[in-house]
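Note that one protein chain is taken out, while the other chains of the complex remain in position.
Here is chain A:
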Amino acid sequence: MSTVPPESSALLAEMCRHLSGLLAAGASRVTMAAGPVRLEVEGGGRPAAPAAVAPEPAAEPGLAVVAPLVGVFYRAPQPGAAPFVEVGDQVEPGQQVGIVEAMKLMNPVLAERAGRVTRIAADDGAPVEYEQPLLLLEPAGGEVG
């Protein structure tokens, strides 16, 4: 996308707002144009809201780090930053492994116990429900349950 003239910044902001709405609704390819401003986004389709999908059952109690509240899950402290954890990382009890944003408040997600991350169960930026598994851990030292 080319440089945007300053007078178009308000328009751009408005278009971005619409765009984020369309992406939130699940669109995977969006083209928007107005005057000198043209926006094209492909891919980036977001998963459907959890409302439409039953949450994964917490079938492995103690092994999943679950959402402490309903909101939007973020894997990193800010856009563009490195995620708090990746698959294969070892986490310690009390370590922050993500964020759930609810009404513009950033709520840290903490690991309750030690373990190695085996799977990231929720997508970055996706809405999550209360108690929805976010990460799966393999307990430290092969401990089970």
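Keep this in mind: a residue touches a chain if its C-beta (ideal position, glycine included) is under 8 Å from a C-beta of that chain, and two chains touch if they have at least 3 such contacts; residues count from 1.
In this text, contacts and distances are computed from a predicted model.
One chain of the assembly is not displayed; among "Zn-dependent peptidase", "Cbb3-type cytochrome c oxidase subunit II", "biotin carboxylase" or "Aminomethyltransferase", its UniProt protein name is "biotin carboxylase".
One chain of the complex is left out; on chain A, the residues touching it are 24-25, 49-52, 55, 69-72, 102-103, 105, 127, 129-132.
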